[in-house]
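With one protein chain withheld, the remaining protein chains of the complex are depicted in position.
Up next, subunit A:
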Amino acid sequence: MEEEGAEYDPEWEGGEEGDGGEYVCKYEYLDHTADVQLHSWGSDLKEAFEQCAVGMFGYMTEIETVEPLDTYETEAQADDMENLLYQFLDEWLFAFSAEPFFIARDVKIVEFDRENFRIKSVGYGETFDLSKHPQGTEVKAITYSAMQIHEEVDTNDVYVVLDI
């Protein structure tokens, strides 16, 4: 989904769920000695993954200062579900760390191929701008430490530790 004429619109609607257009925040940051553990959840695993990516961006800046002026797409390919979560987040970290230095206000998964462990997703955001976006904490890497993906519960909780 693209932003035509790129203007900040708080009523912007996301994806097929069309849940009314407000930004949901289904993630939190948990205690971890040296780094941060991201906990996200959702009405399905797809949403939990999406919220995980947004949570990661939220740690690097004040997410409310990011406007959905542009879109960027990433693809992740893996061998199993944990590896997939890892690659999915790593692709977004890479989009931020190198050209186009993209920071997303929201992330939507457009293809979630569970048989072949592939995800295609779109980010709505803009290029990171030091004069506009406050500097939060840099995420150095995604880790497998204490990674958990719980599909068996309605909340589809996902836990991942980010190296800071």
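Odds and ends about this structure:
Simple rule for what comes next: contacts are C-beta pairs under 8 Å (C-beta built on N, C-alpha and C of every residue); 3 or more make two chains touch, one makes a residue touch a chain; residues count from 1.
Everything below uses one rule, namely that contacts and distances are computed from a predicted model.
This complex has a chain not shown, and the name its UniProt record holds, of "AP complex subunit beta", "Solute carrier family 38 member 9", "Transcription initiation factor TFIID subunit 8" or "RNA-splicing ligase RtcB homolog", is "RNA-splicing ligase RtcB homolog".
On the side of subunit A, the interface with the absent chain consists of residues 29-37, 39, 60-61, 79, 82-83, 90, 94, 97-99, 101, 128, 130, 133-138, 140-146, 148, 159, 161, 163-164, using the contact rule stated above.
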